[in-house]
Each structure stands twice: as C-alpha cells, then as structure tokens.
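One protein chain omitted, others in place.
Take a look at chain A:
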Amino acid sequence: MDNVSFTVNENEIVAVVGESGCGKSALALSIMQLHNKQRTKIEGAIRYRDSDLVALNEAQMNKLRGKDLGMIFQESLTALNPLMTVGRQIEENLDYHTDLTKKAKKARTMELLAKVGIPLPEFTYKQYPHELSGGMRQRSMISMAIACNPSVIIADEPTTALDVTIQAQILDLLKSIQKKTHMGIILITHDLGVVAEIADRIVVMYAGQVVEMGTVLRIFKNPRHPYTRSLMNSIPSAATGQDRLHVIEGAVPSITRMPRQGCRFKDRISWIPDNTHENSPELHEVASDHWVRCSCYKHFYFQGRKEKR
C-alpha cells in the first residue's frame, strides 16, 4: 500500500473496491494492526478519535480491538474457532471488555443473537460453527463484532461466500444495525453491486493506491479514472445484454514488480499516449469530494466499444 488516505465518519459506510492483489485486505489488517509487525513497514498515521493506532502498543491496541473497532471476516468457517460454541465465542469478547456477571453476559449474548436475526438464540448459543449454515455463521460473526457496540466496523468481503438472497439479508442487517448504533463501516469488497446497494462513499484502489474516491451517487454516475470505468464496464448487467464485456488488458502487477514511478495503471491502457500520464500521479479534486489520481482520465477512451452508462 502506498500513500492511502481516507476518512470514515460516524454513521457512514465507506466501500473499498478493487481486484484481488490491490491491497484492500492489507488495508483492513493494518487498521486493526493485525499484520506481522516484523515484516511490515508502516509510515503515516491511522487516527481513531484522539489516538494514533500506529503508535499504540499491543496492550493499548487490545483494549480497542473488539470494543471500539470490530471486524467481520470473509471466511466465517476459518475465522471462527471450531472447538468453541458460538455463544462462548461471543462471550469471550465480553470477557475482555466488560465486567458483566456470567448471567448478564449470557443474557447479552442471547440478545445479540436475536438482534442479528438468528431464529432460536438459546439453541444456536450451544452450537458449534460447523453446525451452522454459511448465512447463520456470518450472522453470528456479525453479532460478535457488534457485541461491545463498536464505533467502527471493518467488514472484509462479508458476503462474498454467500448466496444472493442471503447476501441481501446480511446487507440489510448491517444497515439496520447501523441505523441504531450510528457506527462507521469500512466495507471491503470487489462487488460493485454491493457498493451501489449500501455504501455512502467509495474508495477505488488499484495496485496499492487510491485511484478514485468520492460519494457513491456521484462516482457511479460519473466515474472518471480509467480503472473505475473499466471495472464498471466489465460487470455483466441488464444494460449490456449479451454483448461482449470489457476486458482490462493484462493483470494487476504483483507486489515485487510494482512500478514505483508514474501511473500504475499505464500498462493496462497501452493505447493511451504516454504523455497524458503524470510523472508522479497525485489525487486531484475534480469536483467537490470527488478525487481522481493521475491526469490520464482526461484522455481515456475505450478501444473499439461504446461505454455503457
């Protein structure tokens, strides 16, 4: 990741979008300070309220994790402990961050399970993760993340492994919880449909950099960066009918071969003349709260196809 800055406000859903290998998950892990400290170099600051997460030590960070910052992982089967009942796992969070009595904790857990729409909380409380369906597991993971009423939740591809109907339910659930608690949500996903459905703002990442950023309404109507426009044209949807989809040339460069200089998207839009790129691309504010990196967007066009709107 290189030079990534963005803000999440209270009661806001910010979606981080990009293909695999663009640094979305690395971003999530570094906000939670879950990356391998020996092997990473971090510069800059991650401000949460008054503290800088990068500067905190492990003990201070543990106080925040789970209490103020919650995380929902993609793979609910691997993220949950297979040897512990669902109820115990949710209580574990309460053990660390509250001094409720055993009875109160159990009551709270039941309440949480009911809140995320699990039909029989008493029953599920005693179940192990493998006994639940994917949707139910994802629900119990959400209940775990919201156990201590965090003010920020990071959801790393929360619905990618789920069926569409369940996905819609989980997204509606996140939204309704947010309505009550006013938390900020960082939603990491590669599915632009999901973004359009629930996010307020969108951050498009490519090869470790933010290439476009702004409100969802604006960016879906008027995407500027070539990468965003290409992505939007590669999703099959009603508008395309059965025409050929747009394919982005090449592939996301691997970290070791990442160009350090110039526009990182340059190689994938080779028909755009070199001199339209900036030498060290910066984010420009093209409209209020709409940022685009590099100047190549002004000259970008699709080769031999009409752009869909």
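Everything that follows uses one rule, which is that a contact is a pair of C-beta atoms (placed from the backbone, for glycine too) under 8 Å apart; a residue touches a chain by one contact, two chains touch by 3 or more; residues count from 1.
Here is the rule we use: contacts and distances are computed from a predicted model.
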> Which choice in "Lipid-transfer protein", "RNA polymerase sigma factor", "M48 family metallopeptidase" or "ABC transporter ATP-binding protein" gives the name that UniProt lists for the one chain left out?
Replying inline: "ABC transporter ATP-binding protein"
> Touching the left-out chain: which of A:L132, A:L231 or A:I269?
Replying inline: A:L231
> Who touches the missing chain here, A:A59, A:L83 or A:V247?
Replying inline: A:V247
>> Residue by residue, what part of chain A touches the chain that was omitted?
In response: 19-20, 134, 163-168, 171-172, 190-194, 196-198, 216-217, 220, 230-232, 234-238, 240, 242, 244-248, 251
